[in-house]
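This is the structure I want to talk about, given as structure tokens.
Note that one protein chain is taken out, while the other chains of the complex remain in position.
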Amino acid sequence: MTRVRMHAILDGDDPSWGRTFAVAIQTIIVLSCVAIAIETLPDNPLWLDRGLLGFELVVVSIFTVEYVARVWSAPNRLRYVFSVFGVVDLLSILPTLLLVGYDLHALRALRLVRVLRLFKLVRYVKAFERLARAFRSVLAELVVFAGLASIVLFLCASAIYWFENEAQPEVFASIPHSMWWAVVTLTTVGYGDAYPVTAGGRIFTGVMLLIALGIIAVPTGLVASALSSERVREAEGDRERDGGRP
Amino acid sequence: MTRVRMHAILDGDDPSWGRTFAVAIQTIIVLSCVAIAIETLPDNPLWLDRGLLGFELVVVSIFTVEYVARVWSAPNRLRYVFSVFGVVDLLSILPTLLLVGYDLHALRALRLVRVLRLFKLVRYVKAFERLARAFRSVLAELVVFAGLASIVLFLCASAIYWFENEAQPEVFASIPHSMWWAVVTLTTVGYGDAYPVTAGGRIFTGVMLLIALGIIAVPTGLVASALSSERVREAEGDRERDGGRP
Amino acid sequence: MTRVRMHAILDGDDPSWGRTFAVAIQTIIVLSCVAIAIETLPDNPLWLDRGLLGFELVVVSIFTVEYVARVWSAPNRLRYVFSVFGVVDLLSILPTLLLVGYDLHALRALRLVRVLRLFKLVRYVKAFERLARAFRSVLAELVVFAGLASIVLFLCASAIYWFENEAQPEVFASIPHSMWWAVVTLTTVGYGDAYPVTAGGRIFTGVMLLIALGIIAVPTGLVASALSSERVREAEGDRERDGGRP
Partner (left out) sequence: MTRVRMHAILDGDDPSWGRTFAVAIQTIIVLSCVAIAIETLPDNPLWLDRGLLGFELVVVSIFTVEYVARVWSAPNRLRYVFSVFGVVDLLSILPTLLLVGYDLHALRALRLVRVLRLFKLVRYVKAFERLARAFRSVLAELVVFAGLASIVLFLCASAIYWFENEAQPEVFASIPHSMWWAVVTLTTVGYGDAYPVTAGGRIFTGVMLLIALGIIAVPTGLVASALSSERVREAEGDRERDGGRP
């Protein structure tokens, strides 16, 4: 098998094996992430833990072969190894390779790194590119709004700290503690673990919510409108290529 | 009465009886669902339970006659029986027919299947078609976003499990348990039954919310914009048919 | 003073007194609603309750004079009395007139009817008309979505009742009880007084939220887009009247 043919198969472009290979790898990725999730369940019977470990070893073997094949067949090997996908492919196998022989429960954090193999899926989904383009086209606005959101959160946290600190010294213990309240409230999640009880704090919260929800909601609308104008542009491009009229 | 006339009445197309029949069936559907809801109330007096059972038997008799008439009058009988509406019509009567003579409280699940008769309403509402068309036109995007949402939920659940598992081993017992937190938080429902308490978990939650709300909100905007462009297209179609200029 | 002049003053059209009168009445409306709110506070000192009662009597006297003047000056008296504003004007004074001499605390419900005098404000705000027009232009869609929302709420309540009734017989006692959960969850309010605890109920809730949020969010987008197209139309109308080009 030539390097060029191998590269085509791995990229899903090969006419006879490309599609089969892509579907197989995607299935393995999803199954292995389901296995990681089941692994974290408490009180798993021993046979299940053993089975999951076995499955993980099989998966990592496949991913290792895939990684080696990708490095071997890459037109520019160094460039692949240091590309985003190269790093993701390596991170998918490294934790298990490093942990072979160790007590798995001792290194929980390292094992969780394996969920990053979900990003291997991104390679196969063309639609992610459109999403990425839509995000990029509103990036400048999003950065400004992230800054604005941070300032608003900080000011709201300072104000509620001023109002509530005396009444609830545990919950609103400091400005950083109050930031948690500000995030949970301004995103309207509202867990109910922190809320104002003084009249001043409640009036401030009410006015703040009515004003700030507008500001938080703007980037949402921006992404949505950018994405739909992206679709219009693509549709027009298709029509022009066909030589037809809209 | 001919099969053709019967078919026209059942479809609501018959000039003299179609409309009356349609309104009558819709009223019966709504009333019978209200009856099912009342039936589930605890501590109903005996006379109410008996009355609801009697009403249910009357409703099922009517629906059975309707089903037989629909099968009899259908241009292609097999096709109707296996169509979506044919199955819905059958599911509306089957549970009660099967349960006659049994203690109703023993087969709660089967009795609840009866609420599916609400779907019989869909036949009469033209606007559902427009809604269905709008959904279909953004289906590809919605599938991509459903996939993206699943990946985001899984990654967020893994991260919060990493941060919170030690501090709250009951609530964040595993990645599947943490998925519940991720869904409730990212949809901003925020029941308050699970929330991070560690500094790391809270900072992660705050950053995650600000980023992810944008992604979750996009399909919403897509459906809304598709639906309104659908209205524009229909309005233009009407105008062209009238021979007028916009 | 002629009936015509009086009518002009009451409508705010009179060049010398119309504006003054309108501002005065609006101020009285807002102040009297604030007074009603303060009146409901528990543990008011006696002097405050007496002062609020005195203020209310003054307000009702003014509104009574206004009502009599409006009836007297109306071009068509019967039509005014039975118009929406005529009924609102009457409801603003009737409770207090009926309650004079009675112990106010015994008829709480009747006293609260007085907050309806807020609707007297609507007469003075031109922008409410634009809002009303925008709502009317999407009314058909909103009715369809209200119906769809009811069906979705009912089906979700039935499903969660099926999943959770055995685990939490108090909270999910029946389908009507579960409707409360469905409303609170699908609007993403999430008080935290009712939430699923079984695995089945939680998986259903997660899937339901991701699907249904789109449907609930659509009417919102419809009103917003209708309102902004309304603005565009008005702006174009203004330009055409000015004889200019857009």
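As written, the chains take the letters A, B and C, and residue 1 is the first residue of each chain.
Rule of thumb we're sticking to: a contact is a pair of C-beta atoms (placed from the backbone, for glycine too) under 8 Å apart; a residue touches a chain by one contact, two chains touch by 3 or more.
Note that the structure is predicted; figures quoted are calculated from it, not measured.
Visitor: Who touches the missing chain here, C:V84, C:V125 or C:V143?
Guide: Counting the whole complex, the residue in contact with the absent chain is C:V125.
Visitor: Who touches the missing chain here, C:M6, C:I62, C:L99 or C:V115?
Guide: Going through C:M6, C:I62, C:L99 or C:V115 one by one, C:V115 is the residue touching the chain not shown.
Visitor: Touching the hidden chain in the full complex, which residues of chain A are there? Just list them.
Guide: 140-141, 144, 147-148, 151, 154-155, 157-158, 161-162, 165, 169, 173-176, 179, 185, 188-192, 195, 202, 205-206, 209-210, 213-215, 217-218, 220-222, 225
Visitor: Extract the touching residues of chain B with respect to the undisplayed chain.
Guide: 188-192
Visitor: For chain C, enumerate the residues touching the unshown chain of the complex.
Guide: Residue positions of chain C that touch the missing chain: 33, 36-38, 40-42, 108-109, 112, 115, 118, 121, 125, 127-128, 131, 142, 146, 149, 179-180, 183-184, 187-193, 216, 219-221, 223-225, 227-228, 231.
Simple rule for what comes next: only the chains that are shown with their structure count from here on.
Visitor: Specify the chain with the shortest distance from its C-alpha centroid to the centroid of every protein C-alpha atom present.
Guide: Looking at where each chain's C-alpha mean falls, the closest to the middle is B.
Visitor: I'd like to verify one number: the distance from the centre of chain A to the centre of chain C, where each centre is the average of its C-alpha atoms, in whole angstrom.
Guide: Here the centre of chain C sits 42 Å away from the centre of chain A.
Visitor: Give the residues of chain C that touch two or more other chains, as numbers and ranges in rising order.
Guide: Those would be 188-192.
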